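This part shows subunit A:
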Amino acid sequence: MSVLSEMLHNLVSRPVTILYPKEKVPVPQGFRGRVAVIDEKCIGCSMCSLVCPSHAVTMVPDQREVEFKGKKLVRKKRPQIEVFKCIRCALCERHCPADAIYMKNELSSSGTDREAVVT
Partner candidate 1 sequence: MTSPLTLDFVMETMKGSGTAEQVRSNRIRITTTPKRVRDAITTSRELLACERLITISAADNGRTLELIYHLTGPHRTVISIAAELPRDAPEIPTVSDILPPAGIYERQIHDLFGIVFAGHPDLKRIILGEDWPEHEYPLRKDWKPGPDTFYGGIREERI
Partner candidate 2 sequence: MTDTPLIIVYIFLFPGFLFLLAYAMLFEFLDRRIAARMQHRVGPPLFQPFADFVKMLGKEVIDPQGVDRPVFDAAPVIALAAVMTAFLYIPVVSASPLAFQGDLVLVLYLMALPTIILFVMGWLSRNIYSAIGGIRTVTQMFIYEVPFFLALLTPALMAGTWSISEIVSWQQDHLWFMVLQPIGFVVALIGLQAKLERTPFDIPEAETELVAGPWTELTGRRLALMHLASDVSCVTGCALIAALFLGGPTIPWTIAPVWLGWICGFFLFLAKTLVVLLILSSVKVATGRIRIDQLNTIGWKYIASAALVQVAVVLVMNSIRVGA
C-alpha cells in the first residue's frame, strides 16, 4: 500500500510545480544559451563559421584594430550569427582561438524576427 501512503504524503506537502512566470527555474552556470561575440577580442579568423554545423555564422567585413597574444593586428571580418539558425552546440566557443565568441547562460532566446542576427 505504498501508493496510498505516498498519495497522502503528497496531499499534505507543497506541490513541486514551479509556477514559471512568478518563480523562475534556476539556470545553472555553464548553460548554453544565446550566443554572444566580444568584439575587441575577435581576430576575424572565421574559424567559427567553418566549424558551425548549421551554417549560422556568416563573416561580415569590418575593419578594426585588435590585440591578440601581445601582438597588434588589423582584422578584416567579423562573425554575424543568425540566432534562430544556431543549434547552441557551442562548437564555435570550443574552436575559437581568441575566445571571442561564447554562450551566455541566458535562458529565453525567443523572438519574432526570423533573421535576427547577433553581431
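By our rule, a contact is a pair of C-beta atoms (placed from the backbone, for glycine too) under 8 Å apart; a residue touches a chain by one contact, two chains touch by 3 or more; residues count from 1.
Per the selection procedure, all candidates are chains of the complex that A comes from, given by their letters.
The shown structure was predicted, so the numbers you read here are calculated from the model rather than taken from an experiment.
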Touching partner of subunit A in this complex, picked from 1 or 2: 2
Sites on subunit A touched by candidate 2 in the complex: 3-4, 7-8, 10-11, 13, 15-17, 19
